[in-house]
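Only one protein chain is missing; all other protein chains are in place.
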Amino acid sequence: MVSYHSSASNNADAVIIGGGIHGCSTALHLALAGMSVIVLEKDYVGRHASGVNAGGVRRLGRALPEIPLAVASAKMWENIEGLVDDDCGFESSFQIKVAEDETGLEQLKTRSKEVHALGFSHEKIIDQKKLQELLPAVASHCVGAMMVEGDGFANPFRTVQAFRRKCENSGVVFRQGAKVNSIKKTGSNWSIHTPVEMFETVNLVNCAGAWAGEIAKMLGEIVPIEGRAPMLMITARMPAFVTPVVGVQGRPLSFKQFANGTVLIGGGHEGQANLETNETKLDFAKLAISAETASRLFPIMRNARIVRCWAGIEGVMPDRIPVIGPSQVEGAFHAFGFSAHGFQLGPVGGKIMRDLIIDGKTDLPIAPFRIDRFVKKS
Amino acid sequence: MSRQYDIIVIGSGPAGMAACKMASEHGADILLLDEQRSPGGQIFRGIELPQNQKRPELGNAYQAGKKLTKAFRKSNVEYVSQATVWQLSPDLEVGYSKAGEARIVSAKQVILATGALERPMPVPGWTLPGVMTAGAAQIMLKESQIDVADAVFAGTGPLLYLIVHQYLAAGIPVKAVIDLTPQGNYLKAARHLPRALPKIKQIIEGWQWKREIANSEIVFIEGATDFRIKGDQSVSGIEYFKGNRWQSLQCEHVFLHQGVAPNLNLSLAAGCNSQWNERQKSWTIETDDWLQSSVTGVAVAGDGASIGGAGAAQQQGAIAALGALCRLGKIEESQLDRLARPYRNELKSEMASRPFLETLFSPADIFRLPRQEDTIVCRCEEITVGEIRKAVAIGCLGPNQLKSFSRCGMGPCQGRMCGLTVSELIADTINEPVAKVGYYRLRSPVKPLLLQELANLKTSAES
Partner (left out) sequence: MIISLAQKNADTVNVQLDGSPLKVRRGLNVAAALLEANVTQFRRTPVTASPRGPFCMMGVCFDCILTIDGLANQQACMIEVCEGMEIERQTGDGGLQTQQDDQNVPLNGSGL
């Protein structure tokens, strides 16, 4: 809720730009550590990627640098209710990535070896027989799969709202409809301006999602982030036929059935995003490809009714891993660019930010996510 | 590259047919897509059926539609019936399905003529089998020659009197008419009467229907301030509150009506801006003098933009087509105003009675903001008044956020039956103007699409 304070309380130990899951998770962790926190959200909390994504909670198939973070976050998801007093609709069963042919299965096997070599054993290869046992509705031409037990999905909007509520109960102040349009630094003090107000802090955190590039630019850091619009479709209710979350090796597809029977089909075909207007444009020719993949994989889906399609706005980096870490400017920190797979990392993302801000370091290996891997400060 | 037409018209009611007629007269290459089996929209439903050629009881307005429909049939238009349009993109690509096949076509100009649908009338029991809308009664009468004897008709609006008049003329017994027009509306509406003079004939006609009903054997109740439908597995009766007590009537069928609202799902999904119309108590599409919406190349004409009735829709269809023809270079800009003038004059005359009618038949608060907590608001997902108010209390401040707290608005009707109620209920609960609360954010497909249809999507060039 928007609350109006006198200018004296526009000053906080930390100001976070962006009210998605990473902004809210960071705010919560800092507040629990005793800091005063203000979150500035240009629309409303959970309006964009965090509120409308596919809700996947997975370690499966992560880019190698993300795996330690995803594994740590998965532990936090197991007790999400302890963190935010809400189970967030989290359902854990398993996530599974199907191989449609031998080539695909070989690719999965190679990948599995790489992950095991890093010391992680969560990804397992299963054969056709086991696949058909776990996914009776899958097409018979599929030869095997990779799976992770304990992966699953949650309700994204509900999750962000749960983080937000816990934040507010912990004293975090949220300002919605507050778009940051300029940032100045005087000594160690940041002054952060929206059209109608100014906020001051010594710790500025950039969790602005697809708009984080604009914020980084205000700090003098240029990053090649793009706003993209991965599309999703949801069907009318169907009898229960699939428990896990399903993906396909070599094709963008993510497929899950909720307890109410509706099936969500996503996975990566993109429409177009307009960062100025918050509008996204759907591309039905590409959705047709997703539809074709889904019905080829699950023939039972052919007569499923699509009742809605949409696309959120995601911040995507060229190497498809996020920017996490201190800014090249003292007193600022970044957590953005999660490239359409930041939801599961939300809980641990906030903890990492807290570690960096309060302790000056974190135990988790975040070096691959440095902002200066792209371009040095201008 | 999909097949590109000069103009695609969506909807074959009076606005759509008039647009096609005008566009064809000026040589445009036109595609008309409509969901129903034959042209006419809802108001002229079944107008080509042989059994409807001599049915005076259907009224003069209906008969007038025959001329327009004949002219439409004569015009040079590619007419695809039973075509369900599920998408209109900002690039003017139209996605539609017919007979299980989905395709995309495109146009240089699009005219949306999607017409109206009944306002929701969320009274307790309104979801029981046996409850239908007055519009449904009209459709069954016109298209299927089916009537329902001994039904109760309840609500407000000229359509209510019209259908009962048609039943009387056809000799079908009617149990009761519960006229829920708020008594205070009569005085408020009276000051709009002088302005309504151009349409006084129609107003008198409506008043005569009402008198006819009052003087007939039909139980005619005015002044009731509340209404509900009883029954367990289907309708067993109705109750109305009058004279400080609930009174009941037995029946097995109820027809509800409290006005119509624009059917604007396609327009909104296409990105057209809308505004809240306080007198109509509904959302309308913002259009300019040429019925152009905020989306370049998309015009919205007739009831599908803002309720004005069939006569107004016909004029608007012609005006929208003239605007499109000019943009296509088929009419000189210098000719445009002159060509449009007779339609504008007619339109002005048609709209003269709107303030009067909208004020007189403005539905009571209680029938737009149901008080009983267990009254169903979202029919598809069975979400009640109580559940909505509770969600608002825990921080849900708009219809789109509501979709994340519950499945309200996420069923197959995509908000058509609940949207108005939800927006008003939220506004009422948080004490904000409806305009600020907003409406569901709509996306394509505006009607459900089979996964298989989508998978086999053809752009029409390939087929």
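The first chain written gets the first letter, and so on, giving A and B; residue counts start at 1 in each chain.
The rule is short, and it goes like this: a residue touches a chain if its C-beta (ideal position, glycine included) is under 8 Å from a C-beta of that chain, and two chains touch if they have at least 3 such contacts.
All figures in this text were calculated on a predicted structure; none of them were measured in a lab.
> Quick one: which of B:Asp6, B:Glu93 or B:Glu143 touches the chain that's been left out?
B:Glu143
> Pick out which of A:Met238, A:Ala285 or A:Ile358 touches the chain that's been left out of the picture.
A:Met238
> Using the touch definition up top, pick the residue from A:Arg305, A:His341 or A:Arg354 that touches the left-out chain.
A:Arg305
> Tell me where the left-out chain touches chain B, residue by residue.
35-37, 42, 51, 82, 117-118, 127-133, 135-136, 139-140, 143-150, 170, 172, 233-234, 252, 263, 379-382, 411-413, 416-417, 448
> Just the residue numbers, please: which parts of chain A touch the chain that's not shown?
Its contact residues with the unshown chain are 136-137, 139-141, 236-241, 243, 260-261, 299-305.
As a convention for this text, only the chains that are shown with their structure count from here on.
> Can you compute the centre-to-centre distance for chain A and chain B, using the mean CA position of each chain? Integer Å is fine.
Comparing mean C-alpha positions, chain B is 41 Å from chain A.
> Can you name the residues of chain B that touch chain A in the complex?
Within the complex, chain B touches chain A at residues 87, 89-90, 93, 95, 104, 271, 395, 401, 404-405, 407, 410-412, 414, 443-445, 448-452, 454-457, 459.
> Spell out the part of chain A that touches chain B in their complex, as residue ranges.
1, 44, 46, 51, 155, 157-158, 161, 165, 235-236, 260, 265, 279, 281-282, 284-285, 287-288, 291-292, 294-295, 301-310
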